[in-house]
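Every protein chain except one is present and positioned as in the full complex.
For chain A:
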Amino acid sequence: MKLNIDGLLVYFPYDYIYPEQYSYMLELKRTLDAKGHGVLEMPSGTGKTISLLSLIVAYQRAFPLEVTKLIYCSRTVPEIEKVVEELRKLMEFYAKETEEVNNFLALALSSRKNLCIHPEVSSLRFGKEVDGKCHSLTASYVRAQRHGNPNQPVCRFYEEFDAVGRQVPLPAGVYNLDDLKDLGRRKGWCPYYLARYSILHANIVVYSYHYLLDPKIADLVSKELAKKSVVVFDEAHNIDNVCIDSMSVNITRRTLDRCQNNVDTLQNTIQRIKETDAAKLREEYRRLVEGLKEANVARETDVYLANPVLPDEILKEAVPGSIRTAEHFVGFLRRFLEYLKSRLRVQHVVQESAPQFLKDIFDKVCIDRKPLRFCAERLQSLLRTLEITDISDFSAVTLISNFATLVSTYSQGFTIIIEPFEDRTPTIANPVLHFSCMDPSIAIKPVFQRFQSVIITSGTLSPVDIYPRILDFRPVTMASFTMTLARTCLCPLIVGRGNDQVALSSKFETREDFAVIRNYGNLLLEMSAVVPDGIVAFFTSYVYMENIVASWYEQGILENIQRNKLIFIETQDAAETSMALEKYQEACENGRGAILLSVARGKVSEGIDFVHHFGRAVIMFGVPYVYTQSRILKARLEYLRDQFQIRENDFLTFDAMRHAAQCVGRAIRGKTDYGLMIFADKRYARADKRGKLPRWIQEHINDGSLNLTVDEAVQLSKHFLRQMAQPFSQVDQLGLSLLTLEQLESPEMLKKIAQIAHQT
């Protein structure tokens, strides 16, 4: 189908289009025209990905000088693969319609673990091992040594790629991870480095968030990407947490011990080199005197994406003399390490700001702010000079030096919390130093500054106006789209009372209340009798789930439920959970029926879709607030209040509701799908909670379903499920929620479409 979106010819690879897709594209076009950033919310299962891709590709073709590249960031490897498949479909459609060879290059990039084809390296199980092993085979000095010593093992794929791979650019086409690997095998090139090299001139790059947001990786991979790119963050409802995680550092005693070993190794290596090759160290010293001028020039000419770990100021200065020689630097590290060790020997919780920390360190061990700032750079330089092959062993010392740089660079937005033990085990000493980032905008700032348009999109971004505030940017478009439906296929119910009129709530005071637990059990039992196939139930935390399930067992509720359905439980163990999931799906498939008990914010609530019969109902027991006693959270809330004027309660509710929406949204993955969404807590009925649910869910909550008892909910569910079981075909959707080109172009439909986008 060829569409005219506000004057732009868009090729859309399907015969039918959803009205909201059209509306979404209009909004997107406006954002691109304005060269600004956008926040767009559209329900899952309404074809967000293809709308994004077809519009941006069309835009790229129409204005090749305005937009040169699309950077599509997704979260997981399966999602990346899905995006590439959609893209392939789009490109095939282009080829068929225009009948000319287009020179679009699109590719996916993932970690070495997913791309490596070296027989030994790729068989390693963990990503870190693969990276380390790869580095030991491909580092420049390893390869240099090979000239003298032919027995030195190197990776032949990398050698081959390095020899010829860069001469010809990758031929145009769409490459997913497997395609890259196939190509790599055919040509004998390393697919990982091939992809990393090719993203520089590719038209579309699909990769994970971390390649842009994590400063360590972004520096390696993404720093040379063109400024005139459009960046899309899909499934971005958790983007602030990703940003925060990428900037935070946790230091335990184990880290420090390993770091100690690292420092010893460094010391020995320096000693050895000094005896054999003193010139090398002298050369390094000279380079450091010259300073990081080159890096500065590069940044000023705007070639690179800025790195938040490497702040602007230090680029203008040379590395301070106190850490310029290798021995001095190692000595400096030792002192720093000893200081950290002494700090971890606390008996009570300490919380302090970065300036306080700096003052303390100056008082105690006379370490100045300036050398600390250069710590990360200095260490990198040293590791390069010492030709250390296995970088992965040095992760501890790298972490510490990153910490040093961050703590001395940012006086705001970070906090240091030292806890002598974990909250759950207050008797076992396990000191941790949390250096936690409280301001997600630090990590994402370079992205907003560098790239022309950044689109943040997801199925659940409500309320949309909070994201610009916490990420500190100014969007040109903010819109929330609803789902047009030929039949109301979602049924949100708020169950506030048990049959005995006991108020249902997971709030702290009633958490242990026997009556609440019993009523929750009753709700699950009754639902298990009327809902077919799969039910997914979410609890607010693992501890809460364990308590409740134990209590249900004692009351015999579990036994009764098991007459209707099998019960599976998500645990913190990933292998166990994936096993449970597999069996759960099998039970749904063969008619036995199953219930999956899982935890909001857990693995199941984020990454796994429960299409059709795998999730006919989602029950949310309680409101999934974060653990509010955590000091890190408290610090963050305080920061949000002081800096962004977001009240604690607003943020907590926002955070709880986005997770609740994520959980219940798992059940509806398309317009032919249907599912019940049961919010089992009376607090959901309040306007402040309800108002923070995505618009497409809110629309279907009517006043009648606000404070139901278990019985009423069962009645409504029965009715809903029978209605939904009536035959429903594509023809029924046509003209309402599914449009052909003619229908789309009719004036009244265009008027309706205008109402779909909800501007804020």
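In the analysis below, contacts are C-beta pairs under 8 Å (C-beta built on N, C-alpha and C of every residue); 3 or more make two chains touch, one makes a residue touch a chain; residues count from 1.
The rule is simple: contacts and distances are computed from a predicted model.
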Per UniProt record, missing subunit out of "Myotubularin-related protein 9-like isoform X2", "Replication protein A subunit", "G protein subunit beta 5" or "General transcription factor IIH subunit" is "General transcription factor IIH subunit"
Only one of A:G173, A:P320 or A:P532 touches the unshown chain, namely A:P532
Option from A:M1, A:V432 or A:A486 whose C-beta touches the chain left out: A:A486
Candidates A:T138, A:N203, A:S480 or A:N564 - the one touching the absent chain: A:N564
Residue among A:A574, A:A725 or A:L750 touching the omitted chain: A:A725
Using the touch rule from the top, list residues of chain A that touch the missing partner. 484-488, 529-533, 563-565, 588-593, 612-613, 616, 699, 704, 712, 715-716, 718-719, 721-729, 731-732, 736-737, 752, 755
